[in-house]
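For reference, the structure discussed in these notes is given below.
For this depiction, one protein chain was excluded, whereas all remaining protein chains were kept in their positions.
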Amino acid sequence: MTMQTATGALSVRGLCKHFGGVAALSGVSIELRPGEVQGLIGPNGSGKTTLLNMLSGYYPIDEGSIHLGNEDLTRATVQRRACAGIARTFQTPRLLPTLSALENVMLGGWRDARAGMIGAMLSSPRARAEDKLLSERALELLCGVGLAHALDERADVLRHGEQRFLEIARALAARPRFVLLDEPAGGLSGNEIASLGAVLAALKNCGIGVLLVEHHTDFVFRICDRVTAIDFGRVIVCDTPDKVRAHEDVVRVYLGA
Amino acid sequence: MSKIGTRAAADLVSRTLARGIPLFALALPFLVGNEYQLHVLTLIGVYWVLVAGLNLVVGYAGQLSVGHVGLLAIGAYTLAILTGRAGIDALMALAVAGMLGGLCGFLLGLPALRLPGFYFAMATLAFSLIVTEQLVAHSTLTGGGAGMPAPRFAAPFDTARGFYYLVVVIGLAVTWLAWNISRRMWGRGLIALRDSDVAAAAVGIPVLRLKLAVFTFSGVTAGVAGCLFASLQNYITPEAFTFELGMFFFICIIIGGRGNIIGPFAGTVVLTLLPEIAAPFAKLGNLLYSVLLLTAVLLIPKGIGSALAAWVERHRVRRHAPPVAPDLPRLTAAMSQPEPAP
Amino acid sequence: MLNTFVIGLATGALYAVVAMVFNIMYSTSKVLSLTTGHMAMLGGVFGAWMMSIPGFSAWIAFPLTLILGAVFGLLTEVIAIRRVLRVGDDHLWVLSTLALGTAVQHLVALWWGTEPKPFARLIPQDFSAGPWDQKYWLPIGLAALAAAGLVWFYRRTMLGHVFTAVAEDPFAARARGIAVERVRAMSFALAGMLGAMAGFAAGQLTFAFFALGIWLTLSGFIALATGGLGSNAGALVGGSLLGLFCAFSTYFFGAEYQQTVSVGLLLIVLLLKPAGLFGKGMVRPV
Amino acid sequence: QTSAPIRIGWMASLTGPLATAAIGIDTGVRFAVEEINAAGGIDGRKIELLTRDTAGDPNKAATFAQQLIHSDKAQIILGPVNSGEALATVPLVARTGTPNIVTGAVEELTDARKYPRTFRVINTTTQWVSAADDYVLDAMKRRKIALIGDTTGYGTVSVRTATEDLKKKGVTPVYTVLVDPNKTDLSDEIGKARAAGAEVLMPWSAATGVLARLLNARGDAGWDVPVIGHPSLMALALKQLLNKPSYWENVYGAGYAATSYDASGKLPQRTQALLDKIRPKLGGKEVGILLWWIGLGYDAVKLAEHAIRKAGSTDPAAIQKALEGTVEFKAMLSTLSYAPDQRDGFPDGGMAINIANTFKDGCFKRAPK
Partner (left out) sequence: MREPAAHGPDSAAHGRCGETILRVRDLVVGYGKAQVVHGVSFEVHAGEFVVLLGRNGAGKSTTLQAVSALIPKRGGKVDFLGEDLTDAKPAHIVGAGLVQVLQAHRVFHALSVEQNLMLGTWARGMRGDRCRLERIYALFPELADRRHQLAARLSGGQQQILALGAGVIAEPRLLVLDEPSAGLAPMVITRILDAVAALCRQGMAILLVEQMVEAALRLADHGYLIETGKIVGEGSAETIRHSDALRSVYLGRHATD
């Protein structure tokens, strides 16, 4: 299978991952373009989270390659990838419980914090300016995702839904080129899902590529430009939502009658 | 309805304390009754110089170091050897002790900080045990088990009061530095390491570099503290740098509560004073001390700092949370901000 | 050489059992209680006292010592752990267990005195047995038995799984109907018992000495870290390695560098295997 | 003339390791204070004893010394007992100009120039070591010596002192070893000493456990080599730890003439007097602790009393002067003499070598010449 790589896309070729005897991924190739929302669906245990973890660098790669544009990220560390513009959220939100929502988001902007410890220690003008910049950005992002009321709250007292949006805001604070979302709608109620959809659409308009792992199929098919379905660590199909929804294998293994 | 945000209230409290405590510290020599009290206050200051740096490692970055007593010993012997033996100026030795402490911290941290929690603690403990054993073994340099005298600083720091002011100034400086670190991005980064290394890595924090930097900084403060400690104590023996003292620094932070500065400071004050209070009970003094400690933990089981935070928390009311309502134009605007200059 | 080996193995066995005591408490509470060595110390002191002052036979003294150990374990949990764990995970237990341990040590010093005192012979045997003396093989036997028993307990018994569950997620364990507090107290009592047993079995080796606690806590720590936190087989291996290493290093280099050599072993193990010889790293980070 | 009590600060390590000696000394200290107070005090002033338990921790000792001097206004400091703590406190006390009567044996504690008001009531380590060495070389006529110490500060210092003293006398030990105080078995060390051809074992450690294990290993190995060293070799606590009572044979300790029975089984008169006085306090039966500990505490207080009486006040300078001028002060343990450049008042002749298993009422028989 050959794939045309769009410029600046995040592309994965022939990714394999084994855990002991279990093959969690066997030869997955996908491509995430800037400015698209791509859905990733598949039965439980089909390897979606594993794929996300490999994209963001938590697991070493057995086989295959990952490129962002022309840059080879196959062996890059988690931090390296984060700084290269790949941000993500987690299946269960990983926030810093004792920090306020605002500080959580500021932390997302780490990539732009260049003052260094000596600078911070001496409270250099640069460190101060940077802090100001990041906190302004965080404020805008938090208001943008609809958490203007929660700026000063500790992250652990936020409701589950708020935590999800907070995590997205934190991912955005890194000025990412690609955002990987692991079940962002999990545990959200109807109107929150709608808000999530709106936020994703906004991201797309800003040219950010979004990889969306989600089991709320209605939501996925409504919001995505393309949907990839995987099963047993292999891609079944990658196409427009309508085609995927109608694909017989997808119906058989995932959607059900 | 009056509503103060956590940060606003915390800011208010910390600003008051940040102004009040230094002034109070500077005025103290005129308030205390005698030289013993000044000695204890100086001792608190010396311990605090170490604890302030260690706090970044333990309270912020969540790395459980119980071996800083080894770095303290290195600083102490630096003064005793450089100034006492080689006649180098004590302030010079202070600088060298700081650098040496930092260097040792760096060299220890480089392998040890890769270890997960408990194992890191063990590695630091191992380090401190090795240091004290070497101090005994290399007796030509360190006087071995008999120890060696430590000189005083030159005028104007050669009186109890002068030395106190030296310690206070260094203590304030270290506190200021630590405070600056803790309230900026670095502080948040450290807390991220402590609470979720997964999240920390995900936002691109270079985990090892951060840990190593603060650990080195804490090594510097430990070295400096060691130097001051030696001079304050007049005479140092390896027996002064025990496992218990290492634990002492650690528990100052633990009882103070993690992620703040004022708590560990209060912890240092309380823990240094407790044995002095229990002392007149002679044989029962040490028993009393441990019982007092235990009672303290049970009374404020969250640590002093958290008790303070809870007090701040009392002044706020949890809002009636409205639903999440994104403001898309604002979001788009925020996202299309220009990149900051590199 | 055989002699050195046996001595090393016997002290190593003592470290190993202390490491296992750490493990038992850790398995339900994620706490590394600093009273652990004191549990063994109490076993030795109390056993020695019962066999000398009231003059009980070992058959009576042993069960009574176990009961005392269990009581002290329970006390540790009730006084130093329960309240502290209820409010958060800020390592405050370091402080509470340290304080309790120190308090106990001072109490023993006041009551028992600060000189080591003898521990009676448990089995009639002449002193000329050399390496086959009971003071060596009693702790070795205990360590082997305890390790086997504990491995079996955690792998095969339901209560073992309950212990694991309680440590990992007390809230969820409670939802499953596990009386978390009671299970934790049980584990501490068990730990206290094993600790007392260690003190009793090694009494002839260590004498009944009030200051043993902190030393055993430290050595047990090192054994635990070498073997891998949470692994009882690891504790056995780590403890034995540490004991043998110390014995042979003093044999060849003298005791001046003993600490350096023994914790050097630890550092090398950790560099090669950051979670100890038998330790498990995190299974799934995300 | 004031009638305010005289405050004596007493730093003991009552609960730390090696506390037994401190407790023994404490007994003597308290007894002397009671005795003086019962007799109306010093020039009508009672003594107020301020005891601090340092638990053997030099850091604690350092702050407690300051507390005693500045806060509690102690006029004389006694102690501390352990050398590690004493090393830490002596300079501090000296700096305040407070007279200090030390009960530690390490050489470095006294220095007429650096610490002019620090006086020692006990012998120095060298005196102990030298007494033992002389006995081995002159009375036993053996020259192959195995030196054994522990790895604590005190142990290492003692072994160093012993090595130097032997060197002065032209002897190099055939085997020198330091053992960890927690080491559970010393048969390896015994084996090596034997292999090195040692004819005498010389342990310099105050840790009863180490000494007991040494004697047990020697006994179990069936090696009848004489053991001579630190006075703790003769402590009653050691006896219980021995596998067999016979293991205590052929063991000698550096002790005091004052606590040695003469050929007719009599104690020196001053010792006997103290023993008779203090026996009721200790339960009226046989005395179970080393009498020299009690005597040491007693002497320390008595020396302080003497100095104050002689000075006529508690003025530090006057006390220093009084002590410097003290010659032949008849203490229990010895006859102390100081001079303007002499802070160690204990005469060499006060030392004696005792036979360990002759313990009776805290005193011993002399070793055969």
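Think of it as A, B, C and D in the order they're written, each chain with its own count starting at 1.
Everything that follows uses one rule, which is that contacts are C-beta pairs under 8 Å (C-beta built on N, C-alpha and C of every residue); 3 or more make two chains touch, one makes a residue touch a chain.
From a predicted model like this one, the values you see are computed outputs, not experimental measurements.
Asks: Would you indicate which residue among C:V78, C:A129, C:A179 or C:L271 is in contact with the undisplayed chain?
Replies: C:A179
Asks: In the full complex, which of A:G39, A:G64 or A:G161 touches the chain missing from this view?
Replies: A:G161
Asks: Can you list, in ascending order, the subunit A residues touching the missing chain?
Replies: Residue positions of subunit A that touch the missing chain: 19, 41-46, 48-50, 91-92, 157, 159-161, 183, 186-192, 215, 217, 253-256.
Asks: Kindly note down the residues of subunit C that lie in touch with the hidden chain.
Replies: 158, 161-162, 164-165, 167-169, 171-179, 182, 283-284
One rule holds for everything that comes next: only the chains that are shown with their structure count from here on.
Asks: Which two chains does the highest number of contacting C-beta pairs join?
Replies: The chain pair with the largest number of C-beta contacts is A-B.
Asks: Averaged over CA atoms, how far is the centre of subunit A from the centre of subunit B? Could you give it in whole Å?
Replies: Result: the chain centres lie 38 Å from each other.
Asks: Suppose each chain is reduced to the average of its Cα coordinates; what separation in Å results between subunit A and subunit C?
Replies: 47
Asks: Between subunit B and subunit C, what is the gap in Å from one C-alpha centre to the other?
Replies: 31
Asks: Residues touching two or more other chains, restricted to subunit A: which are they?
Replies: 58, 90
Asks: When you check subunit D against every other chain, which residues touch at least two of them?
Replies: Correct list: 15, 151.
Asks: Along subunit D, where are the residues that touch subunit C in the complex?
Replies: It is residues 15-20, 23, 151, 177-180, 182-185, 187-188, 191, 208-209, 212, 216, 219-220, 222, 235, 237, 240-241, 243-244 of subunit D that touch subunit C.
Asks: Using the touch definition from the top, list the residues of subunit C that touch subunit B in their complex.
Replies: Answer in residue numbers: 32, 79-80, 83-84, 86-88, 90-92, 94-96, 98-100, 102-103, 106-107, 110, 214, 218, 221-222, 225, 229, 256-260, 263-264, 266-267, 270-271, 274-276, 279, 281-282, 285-286.
Asks: Residues of subunit A touching subunit B in their complex?
Replies: Those residues of subunit A that touch subunit B are 56-58, 77-79, 82-83, 87-88, 90, 94-100, 103, 106-115, 117, 120-123, 127, 130-131, 133-134, 137, 140-141, 143-154, 157, 159, 161-162, 165, 170, 172-175, 191-192, 195, 198-199, 202-203, 205-206, 208.
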